[in-house]
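Provided herewith is a single structure, encoded as structure tokens, for subsequent inquiry.
A single protein chain has been omitted; all remaining protein chains appear in their positions.
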Amino acid sequence: MTTPESGIIVPVKRSATLRQTVGYVIGDALDRAADGDVAVVHFVSVASWRAEDPGSDRERQRAVDLLEQVETWAGFELDEADTDSDTVTIETAVIGDTDYLFSPEDYADLLTEYAEQHGLGRVVVDPEYSLVGHTTLVEPLEFELAQRDLAIEEAPVDRPTRRGRLVSRTTPARFLTLFGTSMLFYQVLGGFSGLFDLVTGVATALIVATTLSSVSFYRDPTLRESPKRVLRGVIYVPYLLYEIVVSNLVVARVILDPRLDIDPRLTKVRVFVGSGFPLTTLANSITLTPGTLTVKADDQELYVHSLVPFAREGLFDGALERWVRFVFYGREAARFPSPRDRGDTEVLQDPGVDEPANGEPEAVADGGVDCSGDDTQEGDQ
Amino acid sequence: MTEIAAVRPLAAVLVSFVAAGLILVSGRRPNLREAWTILASVSMFGLVASMVPAALDGDILVTNLGTIVPGIDFLLRADPLGVLFASLASLLWIVTSFYSIGYMRGLDEDNQTRYFASFAVSVAAAVGIAFSGNLLTIFVFYEVLSVATYPLVAHDETEEARAAGRKYLAYTFFGGGVLVLAGTTLVYWLAGTVDFTPGGITALANADPTAATLAFIVLAVGFGVKAGLMPLHQWLPEAMVAPTPVSGLLHAVAVVKSGVFGIARVVLDVFGPETLAALGPDRFGDLGIALPLAALAAITLTVASIIALRKDHLKRRLAYSTISQLSYIVLGLALLEGDALIGGLLHIPAHAFMKLTLFFCAGIIHVETHTDYISEMAGIGKRMPLTMLAFGVAAAGMAGIPLVAGFVSKWYIVIGAFEGGNGIFAGVLLLSGILNIAYFWPIVYQAFFETPDDTDEKPLVEGPYGGRDRVVADGGDAADHAVDDHHADSDHDDGHHHGGPPAGGWETRDWRGGESTWFMLGPILTAASLSLILGVVPHTAVFLRIVETIVGNLPGVMG
Amino acid sequence: MSDALLPLLIAIPLLAAVFPLLLGLRFDSAGWPVAMATSLLVAALAVRFTWAVSPASSGPQRLVHDLAGYPAPYGIELVGDGLSAILVLLISVVAVAVLIYARTTGPDSNAFYSGFLLLTGGLLGMALTGDLFNLFVFLEIVGLVSYALIASSDDGRAAYGALKYLFLGTTGASLYLIGVGYAFVATGTLNMRDMASELAALGYGDPLVQAAFGFILVGFMLKIAIFPLHTWQPDAYTYAPDTVSAFISALVSTTAAYALIRIAYDVFTVDFFAANPLITDAVLLVASVSIVVGSLLALLQTELKRIFAYSSVAQFGMILAAIGLQSETALFGAVIHLVGHGLMKATLFMGAGVLSSAYGAQTVADYAGLAKRAPITSGMMAVAGLALVGIPPSVGTLGKWFIALGAVEAGSWGVAAVIFISTLLTLTYIGRLLEALYFTQPATDDDTGVAGDTGDATDDGSIVADGGADSSTAAGLDDVVPVATERVVVVVVLALSTVALFGAAGLFAELLDPVFGRFFQ
Amino acid sequence: MSVAAPQLAGLVPLQSVGITPIEASLFVFVLLTAVLTALFRDVLASIVVFAAYSLGLALLYTFYRAPDVGLTEAAIGAGVTTVFLLLTIAKTTRPATDARFEAINWPAVGVCGLFVLVVAATLPAFPAVGDPASPILANADVTGYYLANAYDETGAENAVTAVLAAYRGFDTFGEAIVVFAAGIASLLVLGREVFTA
Amino acid sequence: MITTVRIGLIAVFVALGLFFTFVSATGVIRLPDVFSRAHTASQADTLGAGFALAAVALTIGWGPTAVKTVLLLFFIFVTNPTAAHAIARAAYEEGVEPWTKGDERR
Amino acid sequence: MSVADAALIAGYTVGDGLLIAATLFVTLAIAMLYRAIMGPTNQDRVLAVNVLGTNTVVILALLGAALGEPWFLDIALVYALLNFLMSVAISKFTVERGGVI
């Protein structure tokens, strides 16, 4: 009646992804059931205690509670799937409370034994499953299990993202800069109105500076470089404004045109500006200029969506890139070949055979021909 | 009439409350526990008895426990009426205590501590009712009584007992919790006071007649529930599942009498005969609004007697007898006439003595022979001669045979009925007397003149309402035959006895009390003699004098 | 000096609520001592305050405190009179009792005790504030903390109950706020006294004023749990931890009802009722229905805490009826019944808590025969239960008497009848409990105590029996968990207090007469 | 600005008793977003539109010269609430749906319709929106007092601040307590489960 | 005189602001997919806001308040594209296919 | 006397003109709701709300100028920041569930 393949054993322990694992397992079982098998799912809680230990009752109770919860969840999944509820059998058990379990090997033995007893052929492991303490020991467990006859699988669920460290050190320079900036901001808002505002401003700025100075900067601002950058930035703004207005008018014409003559493409440009603030500035400038929109910034590679050929041209000409280099690194750095000249451009969306990619043959040549959709999967994380 | 501040009324009530506490605490040592009961009952009786002379002199001992609600004090007042009831209750408590000890130990009952404690509280409440100086105080004790007796009714913890308990609570609370309180509220609203005043609260006489009528009806029905007035009597027969001493003291004396006593208070001290006579539609005549009450009482006493005829279960028959007899009292009160009042009030102790005897007899039969059904009692008089003799005396009193207490009181009522011009009620009384004989005679006959072997032929009255039609049907085995449906639930057979006469007929014991323990026999004989004394020398037995004092003090009622 | 009592009463528990958490960083169980010390202090202040407003002292019978020194219509004022004194006393006494009870059982986290103190402070604030919007703030503090405390149980159903309560409670508070808004639009002030005089000047027939009262009434009906709007209550009371059920059932609805009395009679005044017979009739009708249906629903339940919850619906129906009767007597009864009901429910829930933690009893059937095992607790539950029915001598009788008398005086025969009949209904469900406790053999162990006297009761301090060490009935008691003595003691004291208060009508009258004199000039 | 700025005949009054175009347009916006919030089946969509609703409402508040309220509503209604809601569905689930809108629950519509009818019946009793004679504005004891004395007594130009911090400082104290209570509540409700997972 | 010029400028700026916002709205409604919509959302709208804010600054006149307008403008210029970028990226990572010529309109 | 009170045309002042402009902005915002309703993806809705937010800022500024309430600009400032945060938060949410904040 049940082939070994159709039986699934799932070790459970409270974890962030347990709920999703249950969902996956039930979905999987339902799929198999749809093929005519009678699917059996066993949720087992492997005891980390022994029956005689003091406090084992409470531990056991906790395990039983968890199993009940899992069963409820499974019930929901089945209900939602709206199929014959008989096709999937769900059972729960607490195992191993008579043995001492030390290593992943012991666990694996225990699971295998249980699986054999009940004719189960497959183990699905919650990726966040942990054996005893706090460390994730899934890999060794999987390794051990793989030695045996069981098919093993890690449930493909989203794990909570682990973010990189945002926090860096606080230095006096960072602190002072932040303090000054926030103080200035406060005074602007308050309209520079007297002593009261001054006092409260200092207080507020102090709070901001102490709490946030460790996350606001990547490196120390320097007295030599920073003012120059600000100055060059001021020069940059009018140019940018001009660019914006011009391309805005172009885009406005396109949009208001009843024919809506657009030709959007996703392109990839490799740029040479420092990561962090300069890159952000460039990406934002590109976005601000109508017709181009930064979709993703991957270190030196910008994925830019362009609306009309006119905008694409401008992008590949690299004017903005040069300006940003100018703002951050000075005049010499601005002299640099355009992306098109460097061959750092690529149109990701092949528009089709009958419509060649608007005079950019070299773009395709460069980056190979991998097509658009699959790229979405790679990337961060 | 002078009022004297005293603690004796309070002491009388408290002594028994304290005893209840002591009983609970000494639950592990039965002898000590029973000692408390006896001690308390004796001292209570002493206290009450010590107030009798004062009551006869017209002095009233008063304990004021302060204000419950503005305008109403928590007032204990030992006036003659109160002393009448209190002395009765406390006297019979002594008797019953002994009997209870014998009975409970004889049957090896569970929960004896609870039983005795509840008993003590019940008596305390009864005495409290007796001494209550106003409607609210009486209400308080009335409710305490209901609560305290509930454990006694449900004592057996069987489904039947619980059902009876539920019914009991529902009825008495409908009467007490709902109607009495409502009536009290009404009276307070109408008169601004609820203190008892001989001859009635003056302000009530001048109040809005409709509302006053309503108040009277509500109060009368409220107390009437406990007094077993039809159609609110259902709880009483059911409550007979209780142990017999309970049935005896409480359902013949304390509980039902407290209902009757309440009616007496309402008639005499809240509204007063004059006010009542003035209330109600004109065509009610002299009796005024009391006429319906009298009519109800008359109907109850007749119908209950007839129902009693049909009951084979001894205690149930006695229960219906109680319902019927209580209505004598109510009728006496409702006739609003001096002699009738005397008769009615006197019937309170008279009936108490007699009915107690009867119940005790039933109880002793149950303990000794596990027999509850009259049809199974053939020849039992040979087995328990003293018991059945006492039974015969009391039954005679019930039927109004002279020389027993019942005769005196009934005589007064009949006289009163004629004097008040309500001859029809006198007729009812006489009819009921005949019915009384009809339902008691078979028991006596069965006990003394039947032999166990031919129980089929017992001379039950085969009237349109009475008789047991199925008895005639076949001549099979008597014991088998007579075990009717109630049998199984109601007795505590521990496997060794099944009720009914033994195969070879009852064994004969001597006449010197070998039939049972003196713990039970003594009380029976005491109660029986008391009813004889009250029948032979009513004045010497104090009660009649107290009653005459009460009625004499009522303004506007000739003595 | 004495008017500083008012802000102190409110501020002390609210501020002290920080300490359990703060000290919790350092000590594991700082919560209980802090809460206890604060509650005792509050209780002492409450007594002092009651003394200050009672006619027995020579002081003013109405304390007014302008917060931060800004006088009334501009600032917020706190007002303490006899009526609020009664409430303040009740709150502080129950708080202390619950804390004693909670020492061994209570959800043993510092957050719980913080919540507890916040709830106490919020309730005191509701009792003392003289400002309509300030009342809303305290109403929400109380609500918020109640939701959290209820959900602090391990049971998932408690969270569900709390969420339901949150929806209905917040809706109720919002409706109240709308009502206040209407009155505010009509008068331009938020101070209660000020508004009372403005309303009187405006006339009570103004649709805005009528609507204002309507909203306030419905809002409070939600908070109090009057029949059609009671649905949050059973779940909330049933699944909350025992300590919390006791505390909340005793005080939260009670204080809301108090606030309704305050607003109805101090702000809208009795003249408003007189001018709007339709509203009065509606109140009486809803109240009567609540009494009857609440009792009937209680009858249908099997779980004990649920029975008590529905019983609250009925009892508060009675109080609402008293409010609608516009009778001084009835209102007097309502206040007494508020106090009485609070004490009785606290006793019952605590008693149920003791028995459920000792014997795992949840449903009425589980209570079979427990009287033998735990005579003291059962006895006290019986006492409180009978008091709830209104059996004298108990505070329950007193409340019912006055409400009924008020109904009769007002000529509302229907209401009077309903109140009397409700006694019977109450008896029916309390009777079930008593029957189970005393007259039913436990289903599992056969023949416990058949041995006659020996198994009957214990003489060496039956508290031990409640604690599960009673050797004589040990046969069926393997699963008994010991219960701390002080829990039983608290139950006893509270139960006896319901009896003792029977004689306290005079004290109530003394405190309330000046207040009611103002309400019913 | 005076009350009766554009008094030329035939022109739409922009500042007088009665609805003005900007109010009307904001009303439409707010109502539309409200209805959409109610009807969207996808919770995320609902949350997003609710944020827009809050923005619209904040605009309306601001137009009614309640800048502080507008600010708070924007920060809390559109900001914090949205984040909380998002956090919740992040920690729980967002059911996938095909349908764009919920089916309309007619009984509920009936109930709400009743509510509308009952409350709308009181509308005529209100003073007109912005009527200077309405009791709140005319009450010299309260509103008038604040406006006249707030600066002298508290030193705050913003009367709202003055009332909030000084005259009704106790409410603000209560408000702080509420926030604290909410913190406690989250601890009590979630303590063990979610944050430790 | 200067006032008249100012009023004129205000009128022009308001009109331009309205125009670009209108373009933005049209774009958001008309364009076929989320990426192209993000274009107008971030750009046309930013410009529209810029003009409108300029009008506001002109109306208010020089002073601390006007500085706020500039600050406001700065914020919009910084944040709007970032937001658009975030949205576009979110769409991209969720796997929304950019629309190309010849696809059906969505 | 600020410019807002200066006469513009036909009895309307500049302030009134700005008010009308604000109304038109609201109207555009309402039009934008079309996208919020139609979706099809949630990013579209977020986008619509983002544009709405920018509009709100503008409307606020216009109202401030029209009604002579410079305070409104402060609010507008907060809005601008808030709008940004909101968009980013929602976007991040859709990308990495649980990644917000």
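Structural remarks
The chains carry the letters A, B, C, D, E and F, assigned in the order they are written, with residues numbered from 1 in each.
The rule we apply is simple: contacts are C-beta pairs under 8 Å (C-beta built on N, C-alpha and C of every residue); 3 or more make two chains touch, one makes a residue touch a chain.
What we mean here is this: contacts and distances are computed from a predicted model.
This figure omits one chain of the complex; the name its UniProt record holds, of "Formylmethanofuran dehydrogenase, subunit D", "Na+/H+ antiporter subunit C", "NADH-quinone oxidoreductase subunit D domain-containing protein" or "Iron-sulfur cluster assembly scaffold protein", is "Na+/H+ antiporter subunit C".
Across the entire complex, contacts from the unshown chain go to A, C, D, F.
Remark: the omitted chain is touched by one listed residue; of C:163, C:296 or C:500 this is C:163. Between the chain not shown and the residues C:67, C:83 or C:144, the one that touches is C:144.
By the touch rule set out above, chain A reaches the unshown chain at residues 19, 69, 72-73, 76.
Where chain C meets the chain that is not shown, the touching residues are 133, 136-137, 140, 143-144, 147-148, 151, 156-157, 159-160, 162-163, 166-167, 170-171, 174, 177-178, 181, 184-185, 190, 231, 235. Where chain F meets the missing chain, the touching residues are 67-69, 71.
Convention: only the chains that are shown with their structure count from here on.
Touching chain B and chain F at once is no chain at all.
For chain B, the chain whose average C-alpha position is most distant is E.
Averaging C-alpha coordinates per chain places the centre of chain B 73 Å away from that of chain D.
One inter-chain figure worth recording: chain A and chain D are separated by 35 Å, centre to centre, where each centre is the mean of the chain's CA atoms. Computed centre separation for the pair chain A/chain F is 30 angstrom, with centres defined by C-alpha atoms. Counting partner chains per residue, chain F has residues 4, 15, 46, 48, 74, 77, 83, 94, 97-99 touching two or more of them.
Multi-chain contact residues, meaning those touching two or more other chains, occur in chain E at positions 38, 46, 65, 68, 71, 80, 82, 84, 88-89, 93.
The touching residues of chain D, counted against chain F in their complex, run 1, 5-8, 11, 14, 20-22, 25-26, 28-29, 32-33, 36, 42, 44-45, 47-49, 51-52, 55-56, 58-59, 62-63, 65, 67, 70-71, 74-75, 78-79, 82-83, 86-87, 89-91, 100.
On the chain B side of its complex with chain C, the touching residues are 24-30, 65-70, 74, 108-114, 136, 139-140, 143-144, 146-147, 150-151, 154-155, 157, 161-162, 165-166, 169-170, 173-174, 177-179, 181-182, 185-186, 188-189. Residues 4-5, 10-13, 15-16, 19-20, 22-23, 26-27, 29-30, 33, 36-37, 39, 42, 45-46, 48-49, 52-53, 56, 59-60, 63, 67-69, 71-72, 74-75, 78-79, 82-83, 85-86, 89-90, 93-94, 97-101 of chain F touch chain D in their complex.
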